[in-house]
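A single protein chain has been omitted; all remaining protein chains appear in their positions.
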Amino acid sequence: MRALDKFWLAVLILLPVLALLVLPPFGQRMVILVGVYALMGVGYQLVFGQLGALNLAQGALFGVGAYTVALTAPTLGLLSLPVAILAAALPAAIVAGPILRLQSHYFALATLALASLIHLAAVHVESITGGANGLAGFTALLPRGPILLVIVWICLILTIVVQARLFAGPMGERARLLRQAPLVAATLGIDGGRWRLVAFVIGSALAGLAGGLSAAVSGVVSPEITGFPIMVLCLTSVVLGGARHPMGAVLGAAIAVCLPELLRDLQSAWLLAYAAATLLVVLWAPEGLATLIDRWRGVRPVPPVSPVVPAHLEAVDGPQRLTLDGVAKHFGGVAALQGVSFTLERGEVVGLIGANGSGKTTLLNVIGGLECADGGTIMLDERRINHLAPHAIARVGVGRSFQSLALTGDTRTADIAHAIETGASFLLLDEPAAGATDRERSDLASLIARLRAAGRGVLIIDHDIELLSRTCDRLICLDRGAVVAIGRPAEVRANPIVRASFLGVEEAAE
Amino acid sequence: MSAPVLQVGGLALAAGDIVALLGGNGAGKTGLFETILGFRASVRPVHLFGRDVTGWPVERRVLAGVGYVPEGRRVFAGLTVRENLEASSSLVPVERRRRVEEMLEMFPMLGERPDARAWLLSGGQQQMLALARALMNRPRLLLLDEPTLGLAPLVVNDLLSRLGPMAAEGMAILVGEQRAGLVLRVAQRGLVLSRGRIVRSGTASDLAADPTLADLMAGA
Partner (left out) sequence: MAYALVALGFVLALNAAGAVNFAHGDLVVLGGAAAVVIGLWTGLPGPLLLPFVALALGIAGIVAARVAILPLVARPPEATFVATIALAAMIEQGLTVTMDAAPRTAPPLLGTGAVEIAGITLGRQPIAIVVVGATLVVAMWFLLERTQVGRRMRAVSADRHMARAVGIPVARYVVLSLALAGALAGIAGFLLGHQFLVAPTQGAGHMLKAYIAVAIGGWGSVPGALLGALGIGLFETFVSAAVGDAWASAALYLAVLAVLVLRPQGLFGEPVGRRA
């Protein structure tokens, strides 16, 4: 997400001010509604836009906020709004733990089931919700008109400014990693589960606040407010406006509120037009209208900031030795790793070689916690790290780069730079030189030398045996999951078993 | 002389050729196969059977006479052996069934259990199925990507020994391999690919005798 520039900030502040000064009450009411829907949308951007999780409960939680205000406003007045926030955030927090682990389509279904439960309750628990008739006559203690407009827009502007500021920096980068490459995020120590939990609860809290404010605007609450159409409206407006643009939710909400007025003759056909517009945006402008407007204004989307390796590498505190003892891993009946034992000291560079399928990447995955070892132990000094989650392993000092990343805008070394940035004592590099030019290879070699000098331990996989011979203190050769040679580069390269496993001549001799 | 079966960049195959494409991980073997098949857009023109097929979609190139055995076999897991073969055939029903029987006869490993679901097969059986599947439409060009990976020596020998007779009948065969020693026994020519470029080419016997081959393939 980009930062909010002056143009959009001006729009955001001028809109409510002008509304207060020039618009008749009816127009002001529309501006309030824009603010309310935008607030729900901003909360939705957190979960759907930043983390890419298709949450289908946002509309129902909006309804929960509305009902809460309808029930508590007669006694609490404005204080019913914080209660609405809690009322929406609480069920989200309760179900979040188990359902956030689910994959995309199951997560969507789980939130849909939650939303359906809320809707059922609104219709059928008549003693509280008033059933199909809903609730009315609760606004006596609530502000209305211009004051309500000011409250809504202050909430909205604050939320947008805070969110835009947060996600314009390193947090936005981390969110992008979580969305596009969750495994990489984990190996950089980002706890995806925690992020999703926080985003889901905050997003739901905003839905509750928006719902509560909507009750204050309309003065009546009925079960429709928990229904699926509200959810569809929220989703489509965020997509239409731009799921990751700070102004996306506002723009989408503005269109959603104004379109029915513009198409008044067509009555409910406006929703048809709205859905059609959303479909067109999904097909041809997936970044949304706000981004499209930025492009017309000549503002280019900022390429994501790729971290660069700092010129001077600081020495880091942390564990001294990574020890593998008898590590084994099976996939089905196939032994991917068997009895792998070695140690890696700080300030040492070890190269891992072997033919395709010999288990090199699996070994890195097992050390980094992406796969669980079936046998043996992996120790960091005296601490066993076998059964830690990947992000926890990253936090105790093991960083990781990947073979081929589909991240946009990243330079070759960005991935390594990310890993260095975490201050890891040990770095696992998976084919950093694959597809690199000669120039990039020599840069890589000097980077590895600097890492050694800064006291980091490096385990590196590559097929460029010259590069490894120049940079590594030792080489380990894997064949069918087992260590067949370990020692100084020249020794390992001269080893007949190593040559055979690279060339496949062992079968040729049979 | 007739047009080459395949021509892309510096690589040309005529009918009856078996060419080994050598190189380690990341050397660009799979990328080259995907360019030939049309999965990835290419700036280099691709000629198949004497025609420029650069803008053609994958299906059209395949039906023009290309068989593909991908790395990792990728058989259709939920389908049986027979169904895998039938689904891969674009022939009319009578011919299709006859061709399936031919394949089951040609690969006894498959003929033993034609109604087994593909995901229950062993690695060797899956590799044979992937090969049989590629042969269903009687291709004139066969592409094999790392066909020996993870196979027992006996199965490797069985697989490689089939290539010679097929080439003798006029098929052109391109085999991507990192285990050079194996494939150079059956190929006539070989190319070493490194970082997407051909860095060495020669007859199979020259390459097999070349002491620098190991270093070349390791990307040095």
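Note that the chains are named A and B in the order they appear, and that numbering of residues resets to 1 at the start of each chain.
In this section, a residue touches a chain if its C-beta (ideal position, glycine included) is under 8 Å from a C-beta of that chain, and two chains touch if they have at least 3 such contacts.
These numbers were taken from a predicted model, which means no experiment stands behind them.
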Given the contact rule set out at the top, which of the displayed chains would the hidden chain touch in the full complex?
A, B
Residue of A:Ala3, A:Met30, A:Leu86 or A:Ala113 in touch with the missing chain, whole complex considered:
A:Ala113
Which of B:Ala3, B:Ala87 or B:Ala168 touches the missing chain? It is B:Ala87
Of A:Val239, A:Leu289 or A:Leu428, which residue touches the hidden chain?
A:Val239
Looking at the whole complex, which of A:Leu78, A:Ala93, A:Val198 or A:Leu271 touches the chain that is not displayed?
A:Leu271
In the full complex, which bits of chain B touch the chain not displayed? Write them out.
37, 39, 58-59, 62-63, 68, 70, 74, 76-79, 83-84, 86-88, 90, 93, 96, 119, 133-134, 136-137
Spell out the interface residues on chain A facing the chain that's missing from view.
52, 54, 95, 98-99, 101-106, 108-110, 112-114, 116-117, 120-121, 123-124, 228-229, 232, 235-236, 239, 266-269, 271-272, 274-276, 278-279, 282-283, 286
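Simple rule for what comes next: only the chains that are shown with their structure count from here on.
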Please report how many Å separate the Cα centroid of chain A from that of chain B, as a whole number.
40
Sort out for me which residues of chain B touch chain A in the complex.
24-27, 146, 148-150, 153, 156-157, 177-182, 185, 195-196, 213-215, 217-220
Residue positions on chain A within touch of chain B in the complex are 334, 355-357, 431, 434-436, 463-466, 499, 502-505, 507-508, 510
